[in-house]
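Moving on, here comes subunit A:
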Amino acid sequence: MSELFNNFDKIIKKRLIISIIIFAAGMTLSLCIHQYNILDQYIQLVMMYVGINIILTLSLNLINGYMGEFSVGHAGFMAVGAYVSSMLSVRFFNNDIGQIVFPIVVLIGGICAGFVGLIVAVPSFRIRGDYLAIVTLSFNMIVKSGLENVDSVGGARGFLGMSRLTTLPWVMLWTFIAVWIIRNFVNSSYGRGVLSIREDETASSLMTVNTQKIKVRAFMLSSFFAGIAGALYAHLIQFISPRSFDLIKSTEMLIMVYLGGIGSIGGSILGASVYTILLELLRPLGIWRMVLMPLLLVILMIYRPNGIMGLREFSFFKPAIDRFLRNK
Partner candidate 1 sequence: MSNYILNIDNLTVKYGKISALNGVKLNVYEGEIIALIGANGAGKTSMLKAVSGMIPYGGNIEFQGKTLKNKAVHQIVSLGITHVPEGRRIFGNLTVNENLTIAAWGRKDNSGIKEDRSRVFKLFPRLMERIDQQSSTLSGGEQQMLAVGRAILTGGKLILLDEPSMGLSPIFVKEIFKVIKEINNDGATIILVEQNANMALQIANRGYVLETGSIKLSGSTEDLLNNPLVKEAYLGV
Partner candidate 2 sequence: MREFEGSALKINNLLYLFQQLLNILQIGSIYAMIALGYTMVYGVLLLINFAHGDLFMIGAFITFLSATYLNFGFIPSLILSMTATALLGVTIERTAYKPLRNAPKVSVIITALGVGVFLENLTLAISPYPKHVPQLIENTIYNIKGLTLSLVQIIIITFSVVLMIGLDFLVRKTKLGMAIRAISWDMQAVPLMGIPLNKIISITFAIGAGLGGAAGVFYAAAYPVIDPYMGIMVGWKAFIAAVVGGIGNIRGAMLGGYALGAIEVAVMVFLPTTYRDLISFLLLFILLIFRPYGIFGKPRNVKI
């Protein structure tokens, strides 16, 4: 028996070490690239897009993939993070301090988005399926047309003045944080509750799973990360407008989630990367790449309805206990 537990311990330790190595390597590499401009600016930009899109995809996957709900309006949360952080940067920290408080500004953007997530979480107690999809859709529209009517954030013209504070190391760091927290969340007992909601909500609430509490946490966590992505995006592009966060953006996020595969962290990373990079590679095609992409998506859905990963997961993102039990 003790030998078995030793074995389990070993797996956990091994994983921890691998995680630390990957994290350290990733951070060092991104810092070096940023500091010494090892890579072309354009490639760095694409890498940052990939990172931001991974955060967005993970965030949406938590709701649509793991919980089995269908949010069509995640760009609304992204908008909250982007606008809150940009307002802070431009109004209060439009000086040298800006760079220092940048992580806090991003964090506040994410937290605000997280609380806005409650607006969608609460209706989800009663409303499910197609109807919740419509609630999230109208939420997205409310945020967008609401912003269009607020002159202090530039209305429909948009908002600018942010410095380009988002750098590759920051994106890398937040991507690591998102992967780490969402992985731990879905593998925690809460996460099991989230999965049980996907399989059968009535049964899970009968089995004393507190579905409301779980939904609130999942929605808040998801919208928090969408907000973080929004804040990073705003400080990368240096211009945001309500149109940047309309249903087209939400659709793009959905495409990345389902391209990679639902309920899979590996799928999210893959889906976001493949989508972003493919879109860049196809740039010479001009507008026709925007014709080709949805076509590829439709073909993928017909031949692989569950996305590239198809409900599977890289074992690295699975809880160690699963692997331990399997190897036993």
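Criterion applied: all candidates are chains of the complex that A comes from, given by their letters.
In this text, a residue touches a chain if its C-beta (ideal position, glycine included) is under 8 Å from a C-beta of that chain, and two chains touch if they have at least 3 such contacts; residues count from 1.
Being a predicted model, the structure only gives us computed values, none of them experimental.
J.: Identify which of the numbered candidates 1 or 2 touches subunit A in this complex.
T.: Contact with subunit A is made by candidate 2.
J.: Which stretch or stretches of subunit A touch candidate 2 in the complex?
T.: Against candidate 2, the touching part of subunit A is residues 64, 68, 70, 123, 126-131, 133-135, 137-139, 141-142, 145-146, 148-149, 155-156, 247-248, 251, 254-255, 258, 262, 286-288, 290-291, 293-295, 297-298, 301-302, 305-306.
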